[in-house]
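To keep things clear, I will list the structure first and then write my remarks on it.
Here the complex is missing a single protein chain, while all its other protein chains stay put.
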């Protein structure tokens, strides 16, 4: 029942589930895992106060006594049907496949790739997509294929089609917009529901839209921040995963806000991506449950 | 030239000034103070990058060689005229007179009065005004006269007149809205320009208006905050003096946001009030320069 | 299974337990509570990586189908015996009884009592004990009996006996040293193992012992802090419950460190006390598990 398990999810299963709250769920689910021969190493749950919705994440070791994966999938399906659960089941040895979208600013790209090399972020990264070629050499240094797909008002639809084709070809599970400066179409967003993470360079819901650091400077705030969130059809209004903030003063010009903000962007985005890759995030409505 | 002077401003003068930036101002002002027999103990300046406006705060000891206060006032006036300066001159032995406005929540009131007793906040507090009598006993414990002036939609104008009369009678320099839950009329605000400090229980400009913690809960943010600002005619849009923030998670219900937020409100308001009382704040447009 | 339950623990039970880690514990304990007619509203667990020790906190509602308290106590005892568990069982309608020890500084005392009045801290506070009478009027304002027991090198043993008598008489569960400036004897500490919370005004283990703000000033640190910890026989070396920090600069004199530190002391102590009162802390060796 180790809560502080190694970051590696090797030989483990993770079950995320959402259903109406009901007495006995924790006991049932815990017992269920035990009966399948699993040793629970982490378990966390939450009930939303107003709506009565129950959320659970349970992680267990697949030991020698565990049932086969096929049987486990069948049993989980039955359990979910019984309680009316929406669920996802993951196996730890199947790392998620992540695509990075970038434009011209490379700090988040660099940061994520260094963290991948350090093992902080455990994912396959089969490709980087950009509308510019500025960051090509960064991709080469970290040995990740780099695809340039220019985007103009005229070719937007076609460009997205090409992007989606690449994502499909590489069986991408998670799209990370690491300071990608184009707005995605509703059609693109629908293809990856709660599977696109964006970093917005403000403390949402303050300063939605373009040039948030300039907006913050004009308003004269004393704290700025960055927000990592899932992308939905409404710009900058998707479920918030992580926020990071830092103090500023009248001495800080816009350039200083941009500099200080970069550090917040990197940390907020990296934390959000790590949480997603470890299957620690559940969404409901426009909010997230993050089981840290 | 001690920068780290005792908090007490006894036997000191503080000059705040604003003018168009021009070569030689710092040298001139420093030299001016030296010629009047003052020993500079703190000096700070700032130029706004976009507008070319220069701000300065200079604090000096009035020693045996200093000119008389009357003469000093005259000389400062001449200096200001020469450079086209807007300015304020304060003497440290004349503590500002502060009125506290409260409604039903007592945490900021308590906090400010404890800080007064500790010497953190150095001001005369001749009265507390409230639209309810809930906090009467707190006022009594700290020995501050407590005036109840009920406010209803019908009597609002009359109530504000009574408040203003009291403020005038007690020669109030600074009004602090320590969770006072009524909106002040433009007429009231105009009577105390940049002399009314409010604590708003959100991280402005996010969640303007009523029930900000409920708004924050509904939006699912991961950080909440409080903002101390000068009151202007536009609700929650005055110059921001100080902001304080804290992390929250999906586990925090609205009640928890309110509890966590209270600590931010207390700290942000106390810092803003202390800065004002030490003549460390200059405003321009909708922004502040805070010389900490 | 509401994790975000009301702060009130009315009609609830909380079980804290520690044992060797073993497959199936979470399932067993969850099932156990379910079988006794309890509806789990919060459950958290942890396994220490190095020692293989398992920690759990489980909180449930005592509903109409629940077994009697007497029977529950018996059943929990049997469960604990089976797994070799060290445990504590609490009922939410039995608020803990807390004694506050103070000397001359009143900020933590004031802070805790305001939080009690706000319902943040839910405990009976039948008495305050001090070695000085400075804070008598604060106690009176909050309606808590105040006992002055002077402590000198000569009368230390006798003074502690009188303190212990008072604690026993008032059936005290938790002793909070809210800036009490005397060192307690090993004998006193042994009478309340992991039931005495102290606030040390430094970021432990830095600056153990006297005058930590002066030590921090002399060392020239850029961040200071406060630490709430359980008191053990070794001064300032007990299990840490909570730490709070704030930035400082070369401008901050010792007086400023003291002022800034007070806010950290208040927050760290209040959080630690609230966690203890909600039965959220387990200790092992010199460390704590805090189930927030």
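A, B and C label the chains in the order they appear, each numbered from 1.
As a convention for this text, a contact is a pair of C-beta atoms (placed from the backbone, for glycine too) under 8 Å apart; a residue touches a chain by one contact, two chains touch by 3 or more.
Predicted model, so just to flag it, every value in this text is computed and none were measured.
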Point to revise | Sole contact to the chain not displayed, among A:48, A:61 or A:252 | key: A:252
Review point. Among C:66, C:198 or C:288, which residue is in contact with the omitted chain in the full complex?
Key: C:288
Practice item. With the full complex in mind, choose from A:95, A:114, A:144 or A:181 the residue touching the hidden chain. Key: A:114
Study note, to complete from the structure: Of A:23, A:38, A:92 or A:106, the residue that touches the missing chain is A:106
Revision key, fill the gap. Contacts from chain B to the absent chain lie at residues 1-4, 21-28, 30-31, 33-34, 39-41, 43-49, 54
Exercise for review: Could I get the residues of chain A that touch the absent chain, sorted low to high?
Suggested key: 3-4, 6-7, 106-107, 110, 114, 118, 120, 137, 141, 251-253, 255-256, 259, 262-263, 267, 292
Study note, to complete from the structure: Had the left-out chain been drawn, it would touch chain C at residues 46, 49, 203-207, 219-223, 225, 239-245, 249-251, 253, 286-290, 292
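The rule we apply is simple: only the chains that are shown with their structure count from here on.
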Review point. Farthest chain from chain B, comparing Cα centres?
Key: A
Point to revise | Cα-centroid distance, chain A relative to chain B, in whole angstrom | key: 42
Point to revise | Chain centre separation in whole Å, for chain C relative to chain A (CA means) | key: 36
Exercise for review: Enumerate the residues of chain C that touch no fewer than two other chains.
Suggested key: 3-4
